[in-house]
Every structure is written in C-alpha cells, then in structure tokens.
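Here the complex is missing one protein chain, while the rest keep their positions.
We call the chains A and B, going by the order they appear; numbering starts again at 1 in every chain.
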Amino acid sequence: MSTPVIRAENIVKKYDDFVAVDGISFDVARGESFGLLGPNGAGKSTTMKMIAAVSTRTSGNLEVLGMDPNTDGPAIRSQLGVVPQEDNLDQELRVRENLITYGRFFGMSHAAVAKRADELLEFAQLTDRAKSKVEPLSGGMKRRLTIARSLMNDPQMLLLDEPTTGLDPQARHILWDRLFRLKEQGTTLVLTTHYMDEAEQLSDRIVVVDKGAIMAEGSPAQLIRQYSSKEVLEVRYGSDKNESVSKSIADVGERQEILPDRILIYSDNGERDLAEITKRGHHPTTSLVRRSSLEDVFLRLTGRSLVE
Amino acid sequence: MTSVADIKADAENTRRWGWWYVAELRLREMRGYVSYVVTSSFANPLMYLLALGIGLANLIPEGIDGVPFLVFVAPALLMSTILTVGAEEGMYPVLSGFKWHKIFFAIHSTPITPGQIVGGFLVHLTIRFTFTAGVFFGFLILFGAVPFASGWVMIPISILGAFSILTPLGAFAARLEDDTGQFALIQRLVVMPMFLFSGTFFPLSRVPDWLEWVGWASPLWHATQLGRTVSYGATEPIWLSVTHLAVLVGYALIGGHFMHRAFATRLTR
Partner (left out) sequence: MTVTVRASAAVAPKRRFGGMSGGNARAVIERGFRATMSNNYLVVLSGFFEPVLYLLSMGIGLGGIIGAIDVGGASIPYGAYIAPALLAVSAMNGAIYDSTWNVFFKLNFGKLYQTMLLTSLGPLDVAIGEITLALLRGGVYAVGFLIVMQIMGLVLSPLAIVAIPAVILIAAGFASIGMAFTSYMKTFQQMDWLPMVMLPMFLFSATFFPITVYPAAVQIMVQCFPLWHGVELIRMLTTGVVSSMLWVHIGYFVVMLGVGVVVVSRRLRALFLR
C-alpha cells in the first residue's frame, strides 16, 4: 500500500467562535475516488479549502502529497486541480483566454498552455466557443470550462466542490461522464456533494459529515447495508394525519422515520408492508416503494434529511 | 374566499400608492449606508467651503462677478455636489436593480407598474437630495455665502438639476446589459468635464470659446447660473434664465420619458 495522497488527522477550522470543522480524520489513497457527503454548512467546503491550501487550518495535522498545506501551498497546488463550488471564471477574458492565463499561473510555457488549452476545449466540448465571452455560456458549459481549467496543469488530484449543484439533469450526466473518464485514467478525485446520486455515481468511498464531524465512512453499498434496509416504503396521509396513523402501524417494518410530510418504513420487502398497512384500514393518499439510498443513511445518522 | 370586489379594492390601493411603496422600500434599503449619507452630507460642504470658499478665495481677493469668491462659488458647489450624487444614482443603482440584486424584477412581479417603479425611485431620491441640499444650504448660510433671502430656491433648483442628469443616465443604464467600463467612461468623459467646464470655479466666459459649448450642454452650468441669480442676484437677461430653466426641465422630462420606456421594456421582455 502506497502512502496516502491526503492524510488528515483531527483537523479543526474555527472562524472566530464558529467551529466549521471539528476534528475530522481521514486518508485518501492514490487513484481513489473519495466523497464528502453532508448537508449545506456541514464543513465540506472548508475541508476542501484546507486541502487545497487556500485556508489555514486552526489545528490538527494535514498532509497533502506528503507536504503541509500551511507552508507548501504553492507546491501542493501545482499538483492539484480545483473546481470550486461557484464558477469563478475570469469574466474579463474569453473562454480560451481563461485556460491560457490559468495555465500561465502555474508557470507553464506559452507553447504548452496553448496546446493544452486546445486539448481541453475539445475535452470539455467547448471548441466552438473558444472565442466567446464567459457570461453568455450556459450553466453546464461554465462548469465544464471550470473543470477544463482545473486540468490545465495535468493535476495528480482533482478537488470538486459540489460539481453539479444547480445544473439540469442532462448537463449533470454530461459532466459525470467527463469526470468518470478522468477517474478511469487514474486521477484521484475528491468531491463534496449533498446529492446522494452523485456520491453513488462517482465515489469509491464516502465519509458522511455533519456539523463539522464525521458520522460514518465506507463505500456507498457498505453504508447502505450498514445503516439502512434493502427497501423503503414511503406513505403519505396528509401533514396533519401522518403522526396519528404512525401510532397504529408502528410495528410494521424494521424501523420507521416520521417526517412532517410522509412516513418512511424501512424493511426488506416494501410491497408486503404496504399490503399489511392497507389491510389495517390505513389507505395512504400516495405510496412508493424504492431502494435504500444514502439519503436514508444520512437520515438515520443525523435524524435530519440531506436536502432541506 | 376573497371576493372580486375585495381584490379590486386592493388593486386600487396599489394603483394609487404603488409609487410610494417603492419609495418606502428604497428608503428601507438605505439603512446599510444611511450613516455614510448623513456624515458625507455634513462633511462634504464643510470641507469644500473651507478649502475652496475660504482657502482658494485668498488667491482671488478681488472676487468674481462683483461679489467675494466665496459667494460666487457657493451656488456652484451646492449644485455640483447634488448633481454629482444624481449622476451616481442614475448609473449603478439602476443597473444593479436589473442585473445584480434584480430588485426591479421582484417589485414588478407584484401589481406595481414600471412607471410606479421609476416614480418611487425618483421620489426616494427627492427625499435624499432634499436632505443633502438642505444641509449644504445650512452651511452656506453659516459661512455667510448667501446674501439674498431667495437663496433657498437653490434647493429645488439643485434637485431639478440632479434629475436632469439622472434620468438620461438612468435611461441608458436601464438598457445596459453589463457594465464593462461604460460607467467609468461616463464618469470621466461626461460628468467630470461637466464639473470642470461649467463655470463652476470661474465664469464660463473664461473657458476657451471652442469649449464653451460644454457649459451650454451641461445641466450643471444652467443650474449654477440659476442658483447665482437667486443667491446673490447675478444679473443676466431674463430670456437666459428662462433658457436655463427650460434646459433643465427639458433634460429631466425627456430623460424621464426614456427612462420609463427603458424600464417598461426591460421588465416585460
């Protein structure tokens, strides 16, 4: 086993009195695809910023590519590609110029950046927009340009903060496809997300973060097996009735979560349980049987839902 | 269930008072920078009067236009201060309402009309300008820079002057997709020259002939000359005073018309 590319031990970040990250530890191996899953404000982005050496940690040990981000920021960043949560493209420059200047920031030669920029425009399917301004691009195009930009220096590791938040389903799938190709090539991916489908699509291993601390760790399948059931039955009776109905069906399934708008029943056979409930005379207004997801894992771990 | 009559009564309220609701919103939004507006309203006249009305006046002991330099320059300082604020308010706040914080779109999704949005915008500024011009006028009195009792008329003149520059700029800003330096260019190539070549610190006749047109085109010159007439009885033919007034009203009305049109177009496209 080679040395991990990231080794975080008990890292803490405080802004005045507010504790954004409260002593989290994890390792990321070379070539691995690693996800930080948690709701908004869980401390994911702050963790990413510390790894990217653009935020100084308050305490704890952090090693990225064998170096300390607090003192070796430029050297670490020379090997990283970073895709921030918000597209911070240079509005004063054209599409291709964005790639060129960014490459120059790494000290690459003019010839190298020109060649690389053209390759990446191709990769990001933006070749025909090379001379366009940034502003009129669609959300998906901006995201792809940001990702292309992060690849200018041919990074060993790519950090993606909420890569597809705010994109329509089609744009998300195009993006996932591009990221999957990078993963196949052996680029280490570290991503944060609050979408479980994204975490499932792109990560080999996930840590669930909440309120600045780690709640659980494992592959998506492991986490679901450990913290949830095979299937989930969702039933709705209307917001004022869910509570009262739940009392008379409390024994159905392995476990239940009563949310304001619906009741979740965890079991290995959702259809069977639905039949049981109906037999007792509680006809739900709507019902749904589905597979367990990371959303359920999160709900189990924190008692709150992921996307609020 | 709300009856149709109730709905119509509510709509009637908005139809009558919509402009005021907008003005009220803008006044509330001022909370973040009201301390700056108040402080600068007091500090600016004090500094300008001390520096130019007293300091620079030392170099011009004989005065200008038959009055001490302080009296000559006072109306110009008041006018240029208010007109400069007017120019600023016609640019970023207008574009911002469409582009960055998009508040005009939010207001327009209620029963309020584009005309009421422009109206409320201008009403709010009238309140703000009245305050700033009033404080400035107070300092002028304190410095003994206004010999005539009719001097207070400078306050409404300055507000008219501010609108005469604000509304054309507002019409322009409302049509602008993005500021890629246009505002800086206007500031440097329109507002600044207007300030420098409009008979502010010296009579317009001192400007080289080939530049005098800047003064004639500039609302600041017209406002300043009117100000001088009411403040110390500067003598000029009556037709000229009427021209000053007509130019200011003309700019404000035509600008207001186009500003309204620009708002209506952008809000409904």
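Basically, a contact is a pair of C-beta atoms (placed from the backbone, for glycine too) under 8 Å apart; a residue touches a chain by one contact, two chains touch by 3 or more.
Please read these numbers as outputs of a predicted model, since none were measured by experiment.
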Hidden partner chain, touching residue among A:D90, A:D168, A:E243 or A:D261: A:D90
Residues of chain B in contact with the chain not shown: 32-33, 36, 39-40, 43-44, 47-48, 50-52, 54-56, 58-60, 64, 180-181, 184-185, 188-189, 192-193, 196-197, 201-202, 206-208
Chain not shown, touching residues in chain A: 15, 52-56, 69-75, 77-80, 82, 84, 86, 88-94, 97, 100-108, 112, 116, 119-120, 122-123, 150-156, 181-182, 185-187
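Simple rule for what comes next: only the chains that are shown with their structure count from here on.
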Length of the line joining the C-alpha centres of chain A and chain B, rounded to whole Å: 51
